[in-house]
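One structure coming up, written as C-alpha coordinates, with questions to follow.
One chain of protein is taken out of this complex; the other chains stay put.
Letters A, B and C name the chains as they come in the text, with residue numbers starting at 1 for each one.
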(Lines give C-alpha, C1' and ligand atoms only; values in the text may rest on other atoms or scores of the structure.)
Protein backbone atom coordinates (compact mmCIF):
# COMPACT_ATOMS: atom_id res chain seq x y z
CA UNK A 1 0.00 0.00 0.00
CA UNK A 2 2.82 2.38 0.89
CA UNK A 3 4.56 1.27 -2.30
CA UNK A 4 1.54 2.35 -4.32
CA UNK A 5 0.71 5.55 -2.48
CA UNK A 6 -2.73 4.30 -1.43
CA UNK A 7 -4.44 5.41 1.77
CA UNK A 8 -7.49 4.48 3.84
CA UNK A 9 -10.10 7.16 3.17
CA UNK A 10 -13.08 5.69 5.02
CA UNK A 11 -13.38 3.19 7.83
CA UNK A 12 -16.65 2.04 9.37
CA UNK A 13 -17.56 -1.33 10.85
CA UNK A 14 -17.78 -3.60 7.82
CA UNK A 15 -17.08 -0.87 5.25
CA UNK A 16 -13.73 0.46 4.03
CA UNK A 17 -12.62 2.81 1.26
CA UNK A 18 -9.07 2.95 -0.05
CA UNK A 19 -7.99 5.77 -2.33
CA UNK A 20 -5.14 5.71 -4.81
CA UNK A 21 -4.06 8.77 -6.83
CA UNK A 22 -3.06 8.23 -10.45
CA UNK A 23 0.56 7.19 -10.97
CA UNK A 24 1.93 6.52 -14.43
CA UNK A 25 4.15 3.68 -13.23
CA UNK A 26 1.11 1.72 -11.99
CA UNK A 27 -0.48 1.80 -15.43
CA UNK A 28 -0.35 -0.41 -18.46
CA UNK A 29 0.95 0.59 -21.88
CA UNK A 30 -2.41 2.32 -22.56
CA UNK A 31 -2.49 4.55 -19.47
CA UNK A 32 -5.08 2.51 -17.56
CA UNK A 33 -4.42 1.27 -14.04
CA UNK A 34 -3.03 -2.28 -14.18
CA UNK A 35 -5.58 -4.96 -13.28
CA UNK A 36 -3.18 -6.29 -10.67
CA UNK A 37 -3.04 -2.92 -8.93
CA UNK A 38 -6.79 -2.37 -8.90
CA UNK A 39 -7.08 -5.90 -7.55
CA UNK A 40 -4.54 -5.14 -4.85
CA UNK A 41 -6.46 -2.14 -3.52
CA UNK A 42 -9.76 -4.01 -3.83
CA UNK A 43 -8.35 -6.96 -1.90
CA UNK A 44 -6.98 -4.62 0.76
CA UNK A 45 -10.32 -2.83 1.10
CA UNK A 46 -12.13 -6.14 1.52
CA UNK A 47 -9.57 -7.42 4.01
CA UNK A 48 -9.77 -4.28 6.13
CA UNK A 49 -13.58 -4.35 6.02
CA UNK A 50 -13.50 -7.89 7.42
CA UNK A 51 -10.82 -6.94 9.96
CA UNK A 52 -12.95 -4.01 11.15
CA UNK A 53 -15.43 -6.54 12.57
CA UNK A 54 -12.85 -8.77 14.27
CA UNK A 55 -11.70 -8.73 17.90
CA UNK A 56 -8.56 -6.80 18.83
CA UNK A 57 -5.41 -8.80 18.09
CA UNK A 58 -7.01 -10.93 15.39
CA UNK A 59 -5.59 -10.76 11.89
CA UNK A 60 -6.98 -11.35 8.41
CA UNK A 61 -5.87 -13.44 5.43
CA UNK A 62 -7.35 -13.62 1.95
CA UNK A 63 -8.45 -17.14 1.09
CA UNK A 64 -9.68 -16.36 -2.43
CA UNK A 65 -11.15 -13.68 -4.60
CA UNK A 66 -12.69 -13.19 -8.00
CA UNK A 67 -12.63 -9.96 -9.94
CA UNK A 68 -14.50 -8.86 -13.05
CA UNK A 69 -13.03 -5.99 -15.01
CA UNK A 70 -15.92 -3.96 -16.39
CA UNK A 71 -14.28 -0.85 -17.80
CA UNK A 72 -10.74 0.42 -18.31
CA UNK A 73 -9.49 1.99 -15.06
CA UNK A 74 -9.02 5.40 -16.64
CA UNK A 75 -9.01 8.20 -14.06
CA UNK A 76 -7.19 10.72 -11.93
CA UNK A 77 -7.82 8.71 -8.80
CA UNK A 78 -9.22 5.32 -7.90
CA UNK A 79 -11.39 4.36 -4.96
CA UNK A 80 -11.65 0.77 -3.79
CA UNK A 81 -14.62 -0.19 -1.63
CA UNK A 82 -14.81 -3.25 0.61
CA UNK A 83 -18.08 -4.25 2.25
CA UNK A 84 -18.76 -7.30 4.39
CA UNK A 85 -21.76 -9.20 3.05
CA UNK A 86 -21.59 -11.98 5.61
CA UNK A 87 -19.38 -11.83 8.68
CA UNK A 88 -18.47 -15.21 10.08
CA UNK A 89 -16.64 -16.83 12.92
CA UNK A 90 -14.04 -18.20 10.47
CA UNK A 91 -14.88 -16.87 7.02
CA UNK A 92 -16.19 -13.45 6.05
CA UNK A 93 -17.52 -12.85 2.55
CA UNK A 94 -16.94 -9.36 1.16
CA UNK A 95 -18.02 -7.51 -1.94
CA UNK A 96 -15.37 -5.24 -3.40
CA UNK A 97 -15.47 -2.58 -6.09
CA UNK A 98 -13.10 -0.11 -7.70
CA UNK A 99 -14.30 3.15 -9.22
CA UNK A 100 -12.13 5.42 -11.37
CA UNK A 101 -12.79 9.13 -10.89
CA UNK A 102 -12.42 11.84 -13.51
CA UNK A 103 -13.33 14.93 -11.52
CA UNK A 104 -16.39 13.91 -9.51
CA UNK A 105 -17.53 11.39 -12.10
CA UNK A 106 -17.09 7.77 -11.00
CA UNK A 107 -16.88 4.82 -13.38
CA UNK A 108 -17.26 1.30 -12.00
CA UNK A 109 -14.15 -0.55 -13.21
CA UNK A 110 -13.87 -3.64 -11.05
CA UNK A 111 -16.38 -5.69 -9.10
CA UNK A 112 -15.36 -8.68 -7.03
CA UNK A 113 -16.11 -11.12 -4.27
CA UNK A 114 -13.61 -12.34 -1.71
CA UNK A 115 -13.33 -14.67 1.27
CA UNK A 116 -11.38 -13.34 4.24
CA UNK A 117 -10.17 -15.69 6.97
CA UNK A 118 -10.01 -14.70 10.62
CA UNK A 119 -6.62 -15.50 12.13
CA UNK A 120 -6.36 -15.88 15.90
CA UNK A 121 -3.51 -14.17 17.71
CA UNK A 122 -0.73 -16.59 18.70
CA UNK B 1 6.17 -5.45 -14.07
CA UNK B 2 9.18 -3.15 -14.23
CA UNK B 3 7.96 -1.61 -10.99
CA UNK B 4 8.11 -5.00 -9.31
CA UNK B 5 11.33 -6.27 -10.86
CA UNK B 6 9.60 -9.21 -12.53
CA UNK B 7 10.83 -10.74 -15.80
CA UNK B 8 9.62 -13.22 -18.40
CA UNK B 9 11.62 -16.40 -17.81
CA UNK B 10 9.90 -18.77 -20.25
CA UNK B 11 7.82 -18.16 -23.36
CA UNK B 12 6.30 -20.90 -25.50
CA UNK B 13 3.09 -20.87 -27.50
CA UNK B 14 0.38 -20.95 -24.85
CA UNK B 15 2.79 -21.18 -21.88
CA UNK B 16 4.55 -18.38 -20.03
CA UNK B 17 6.61 -18.15 -16.84
CA UNK B 18 7.25 -14.90 -15.01
CA UNK B 19 9.86 -14.73 -12.27
CA UNK B 20 9.98 -12.27 -9.42
CA UNK B 21 12.85 -12.12 -6.91
CA UNK B 22 11.98 -11.46 -3.27
CA UNK B 23 11.63 -7.80 -2.35
CA UNK B 24 10.71 -6.75 1.16
CA UNK B 25 8.58 -3.85 -0.02
CA UNK B 26 6.27 -6.22 -1.94
CA UNK B 27 5.52 -8.20 1.20
CA UNK B 28 2.93 -7.96 3.93
CA UNK B 29 3.65 -7.33 7.58
CA UNK B 30 4.55 -11.04 7.98
CA UNK B 31 7.17 -11.23 5.20
CA UNK B 32 4.98 -13.05 2.70
CA UNK B 33 4.43 -11.73 -0.80
CA UNK B 34 1.25 -9.64 -0.89
CA UNK B 35 -1.71 -11.41 -2.49
CA UNK B 36 -2.12 -8.47 -4.85
CA UNK B 37 1.42 -8.86 -6.12
CA UNK B 38 1.21 -12.61 -6.64
CA UNK B 39 -2.06 -11.96 -8.45
CA UNK B 40 -0.40 -9.34 -10.62
CA UNK B 41 2.32 -11.68 -11.84
CA UNK B 42 -0.19 -14.53 -12.26
CA UNK B 43 -2.48 -12.27 -14.31
CA UNK B 44 0.44 -11.14 -16.43
CA UNK B 45 1.58 -14.72 -17.03
CA UNK B 46 -1.92 -15.70 -18.13
CA UNK B 47 -2.29 -12.65 -20.34
CA UNK B 48 1.04 -13.26 -22.07
CA UNK B 49 0.20 -16.93 -22.53
CA UNK B 50 -3.00 -15.94 -24.34
CA UNK B 51 -1.16 -13.26 -26.32
CA UNK B 52 1.44 -15.78 -27.44
CA UNK B 53 -1.27 -17.48 -29.53
CA UNK B 54 -2.67 -14.30 -31.07
CA UNK B 55 -1.86 -12.76 -34.45
CA UNK B 56 0.77 -10.02 -34.66
CA UNK B 57 -0.65 -6.62 -33.69
CA UNK B 58 -3.43 -8.04 -31.55
CA UNK B 59 -3.54 -7.11 -27.89
CA UNK B 60 -4.91 -8.76 -24.75
CA UNK B 61 -7.17 -7.59 -21.92
CA UNK B 62 -8.16 -9.41 -18.76
CA UNK B 63 -11.91 -9.83 -18.51
CA UNK B 64 -11.94 -11.60 -15.15
CA UNK B 65 -9.93 -13.87 -12.91
CA UNK B 66 -10.29 -15.89 -9.75
CA UNK B 67 -7.44 -16.75 -7.44
CA UNK B 68 -7.23 -19.18 -4.53
CA UNK B 69 -4.44 -18.63 -2.04
CA UNK B 70 -3.25 -22.03 -0.88
CA UNK B 71 -0.13 -21.28 1.13
CA UNK B 72 1.72 -18.19 2.31
CA UNK B 73 3.97 -16.92 -0.49
CA UNK B 74 7.12 -17.40 1.55
CA UNK B 75 10.24 -17.67 -0.61
CA UNK B 76 13.37 -16.21 -2.15
CA UNK B 77 11.76 -15.99 -5.55
CA UNK B 78 8.33 -16.50 -7.04
CA UNK B 79 7.43 -18.04 -10.39
CA UNK B 80 4.07 -17.37 -12.00
CA UNK B 81 2.88 -19.78 -14.68
CA UNK B 82 0.22 -19.04 -17.28
CA UNK B 83 -1.13 -21.79 -19.51
CA UNK B 84 -3.91 -21.53 -22.09
CA UNK B 85 -6.54 -24.19 -21.46
CA UNK B 86 -8.80 -23.11 -24.30
CA UNK B 87 -7.77 -20.62 -26.96
CA UNK B 88 -10.67 -18.86 -28.60
CA UNK B 89 -11.45 -16.38 -31.31
CA UNK B 90 -12.62 -13.87 -28.68
CA UNK B 91 -12.01 -15.39 -25.26
CA UNK B 92 -9.10 -17.51 -24.08
CA UNK B 93 -9.30 -19.35 -20.78
CA UNK B 94 -6.03 -19.72 -18.90
CA UNK B 95 -4.91 -21.54 -15.80
CA UNK B 96 -2.43 -19.64 -13.68
CA UNK B 97 -0.27 -20.63 -10.72
CA UNK B 98 2.34 -19.08 -8.49
CA UNK B 99 5.04 -21.13 -6.79
CA UNK B 100 7.34 -19.77 -4.09
CA UNK B 101 10.87 -21.15 -4.19
CA UNK B 102 13.18 -21.69 -1.25
CA UNK B 103 16.31 -22.99 -2.97
CA UNK B 104 15.01 -25.50 -5.53
CA UNK B 105 11.95 -26.37 -3.45
CA UNK B 106 8.70 -25.03 -4.91
CA UNK B 107 5.52 -24.48 -2.91
CA UNK B 108 2.24 -23.92 -4.73
CA UNK B 109 0.88 -20.67 -3.31
CA UNK B 110 -1.74 -19.46 -5.76
CA UNK B 111 -3.92 -21.21 -8.30
CA UNK B 112 -6.30 -19.33 -10.54
CA UNK B 113 -8.40 -19.19 -13.67
CA UNK B 114 -8.69 -16.20 -15.96
CA UNK B 115 -10.45 -15.07 -19.10
CA UNK B 116 -8.33 -13.11 -21.58
CA UNK B 117 -9.95 -11.09 -24.35
CA UNK B 118 -8.41 -10.72 -27.80
CA UNK B 119 -8.28 -7.07 -28.84
CA UNK B 120 -8.02 -6.28 -32.55
CA UNK B 121 -5.54 -3.65 -33.71
CA UNK B 122 -7.19 -0.33 -34.53
CA UNK C 1 -36.01 -25.07 -15.17
CA UNK C 2 -39.12 -27.12 -15.92
CA UNK C 3 -37.38 -30.07 -14.29
CA UNK C 4 -36.98 -28.08 -11.10
CA UNK C 5 -40.35 -26.36 -11.03
CA UNK C 6 -38.83 -22.87 -11.22
CA UNK C 7 -40.58 -19.93 -12.85
CA UNK C 8 -39.79 -16.37 -13.90
CA UNK C 9 -41.43 -14.10 -11.32
CA UNK C 10 -40.09 -10.73 -12.43
CA UNK C 11 -38.72 -9.46 -15.72
CA UNK C 12 -37.49 -5.93 -16.33
CA UNK C 13 -34.75 -4.69 -18.63
CA UNK C 14 -31.56 -5.88 -16.94
CA UNK C 15 -33.32 -7.40 -13.91
CA UNK C 16 -34.83 -10.87 -13.51
CA UNK C 17 -36.23 -12.87 -10.61
CA UNK C 18 -36.68 -16.62 -10.69
CA UNK C 19 -38.68 -18.36 -8.01
CA UNK C 20 -38.37 -21.97 -6.95
CA UNK C 21 -40.69 -23.60 -4.40
CA UNK C 22 -39.14 -26.05 -1.92
CA UNK C 23 -38.83 -29.60 -3.18
CA UNK C 24 -37.31 -32.30 -1.02
CA UNK C 25 -35.64 -34.01 -3.96
CA UNK C 26 -33.62 -30.86 -4.76
CA UNK C 27 -32.14 -30.80 -1.26
CA UNK C 28 -29.08 -32.30 0.34
CA UNK C 29 -29.11 -34.84 3.16
CA UNK C 30 -29.70 -31.96 5.63
CA UNK C 31 -32.79 -30.47 3.97
CA UNK C 32 -31.02 -27.46 2.44
CA UNK C 33 -31.27 -26.69 -1.26
CA UNK C 34 -28.28 -28.22 -3.08
CA UNK C 35 -25.60 -25.70 -4.04
CA UNK C 36 -25.83 -26.90 -7.62
CA UNK C 37 -29.52 -26.11 -7.76
CA UNK C 38 -29.22 -22.64 -6.23
CA UNK C 39 -26.42 -22.05 -8.72
CA UNK C 40 -28.62 -23.22 -11.58
CA UNK C 41 -31.39 -20.74 -10.79
CA UNK C 42 -28.86 -17.96 -10.12
CA UNK C 43 -27.16 -18.64 -13.46
CA UNK C 44 -30.53 -18.66 -15.23
CA UNK C 45 -31.54 -15.37 -13.59
CA UNK C 46 -28.28 -13.74 -14.68
CA UNK C 47 -28.54 -15.12 -18.20
CA UNK C 48 -32.11 -13.90 -18.62
CA UNK C 49 -31.16 -10.48 -17.22
CA UNK C 50 -28.45 -10.18 -19.87
CA UNK C 51 -30.80 -11.52 -22.56
CA UNK C 52 -33.42 -8.93 -21.61
CA UNK C 53 -31.08 -6.24 -22.97
CA UNK C 54 -30.21 -8.03 -26.23
CA UNK C 55 -31.79 -7.57 -29.66
CA UNK C 56 -34.56 -9.94 -30.76
CA UNK C 57 -33.16 -13.23 -32.08
CA UNK C 58 -29.94 -13.01 -30.12
CA UNK C 59 -29.17 -15.73 -27.61
CA UNK C 60 -27.08 -15.93 -24.42
CA UNK C 61 -24.38 -18.28 -23.17
CA UNK C 62 -22.66 -18.38 -19.79
CA UNK C 63 -18.91 -17.95 -20.11
CA UNK C 64 -18.12 -18.22 -16.40
CA UNK C 65 -19.48 -17.60 -12.95
CA UNK C 66 -18.39 -17.57 -9.34
CA UNK C 67 -20.68 -18.23 -6.41
CA UNK C 68 -20.16 -17.74 -2.69
CA UNK C 69 -22.42 -19.69 -0.38
CA UNK C 70 -23.15 -17.51 2.63
CA UNK C 71 -25.85 -19.38 4.51
CA UNK C 72 -27.59 -22.73 4.20
CA UNK C 73 -30.43 -22.44 1.68
CA UNK C 74 -33.09 -23.31 4.24
CA UNK C 75 -36.54 -22.10 3.22
CA UNK C 76 -40.00 -22.71 1.82
CA UNK C 77 -39.12 -21.01 -1.42
CA UNK C 78 -36.04 -19.56 -3.06
CA UNK C 79 -35.73 -16.44 -5.17
CA UNK C 80 -32.81 -15.95 -7.54
CA UNK C 81 -32.05 -12.42 -8.70
CA UNK C 82 -30.01 -11.51 -11.77
CA UNK C 83 -28.96 -7.93 -12.42
CA UNK C 84 -26.78 -6.61 -15.23
CA UNK C 85 -23.92 -4.54 -13.82
CA UNK C 86 -22.34 -3.82 -17.19
CA UNK C 87 -24.04 -4.55 -20.49
CA UNK C 88 -21.64 -5.02 -23.37
CA UNK C 89 -21.58 -5.64 -27.07
CA UNK C 90 -20.03 -9.08 -26.49
CA UNK C 91 -19.85 -9.63 -22.73
CA UNK C 92 -22.33 -8.64 -20.04
CA UNK C 93 -21.36 -8.83 -16.38
CA UNK C 94 -24.17 -9.72 -13.99
CA UNK C 95 -24.53 -9.90 -10.25
CA UNK C 96 -26.65 -12.76 -9.01
CA UNK C 97 -28.11 -13.61 -5.62
CA UNK C 98 -30.31 -16.28 -4.09
CA UNK C 99 -32.49 -15.60 -1.05
CA UNK C 100 -34.28 -18.32 0.92
CA UNK C 101 -37.69 -17.31 2.27
CA UNK C 102 -39.33 -18.56 5.43
CA UNK C 103 -42.64 -16.72 5.35
CA UNK C 104 -41.75 -13.17 4.34
CA UNK C 105 -38.29 -13.35 5.88
CA UNK C 106 -35.47 -13.51 3.30
CA UNK C 107 -31.97 -14.87 4.03
CA UNK C 108 -29.18 -14.17 1.56
CA UNK C 109 -27.74 -17.60 0.74
CA UNK C 110 -25.75 -17.16 -2.45
CA UNK C 111 -24.03 -14.21 -4.05
CA UNK C 112 -22.25 -14.47 -7.37
CA UNK C 113 -20.84 -12.80 -10.44
CA UNK C 114 -21.17 -14.10 -13.98
CA UNK C 115 -20.15 -13.28 -17.53
CA UNK C 116 -22.84 -13.74 -20.17
CA UNK C 117 -21.93 -13.88 -23.85
CA UNK C 118 -24.16 -12.46 -26.57
CA UNK C 119 -24.71 -14.98 -29.36
CA UNK C 120 -25.76 -13.70 -32.78
CA UNK C 121 -28.58 -15.47 -34.63
CA UNK C 122 -27.32 -17.75 -37.42
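The criterion applied here is as follows: a contact is a pair of C-beta atoms (placed from the backbone, for glycine too) under 8 Å apart; a residue touches a chain by one contact, two chains touch by 3 or more.
Not measured: the values here are computed from a predicted model.
Asker: Out of A:9, A:63 or A:107, which residue would touch the omitted chain in the full complex?
Answerer: Missing-chain contact among the listed residues: A:63.
Asker: Using the document's contact rule, name the residues of chain B that touch the chain not shown here.
Answerer: For chain B, the residues touching the absent chain are 66, 68, 70-71, 85-86, 93, 95, 108, 111-113, 115.
Asker: Extract the touching residues of chain C with respect to the undisplayed chain.
Answerer: So the residues of chain C touching the unseen chain are 2-3, 25-26, 34-37, 39-41, 43-44, 61-69.
Asker: Touching the hidden chain in the full complex, which residues of chain A are there? Just list them.
Answerer: 63-64, 66, 90-91, 93, 113, 115, 117
Please note the rule applied: only the chains that are shown with their structure count from here on.
Asker: Would you kindly state whether over half or under half of the residue numbers at the chain A/chain B interface are used by both copies, giving same or different?
Answerer: same
Asker: Distance between chain B and chain C based on Cα centroids, please, to the nearest Å.
Answerer: The mean C-alpha positions of chain B and chain C differ by 31 Å.
Asker: Please tell me the distance, in whole Å, between the geometric centres of chain A and chain C computed from their C-alpha atoms.
Answerer: Result: the chain centres lie 26 Å from each other.
Asker: Tell me, which residues of chain B touch at least two other chains?
Answerer: Where chain B meets two or more other chains at a single residue, that happens at 63-64, 66.
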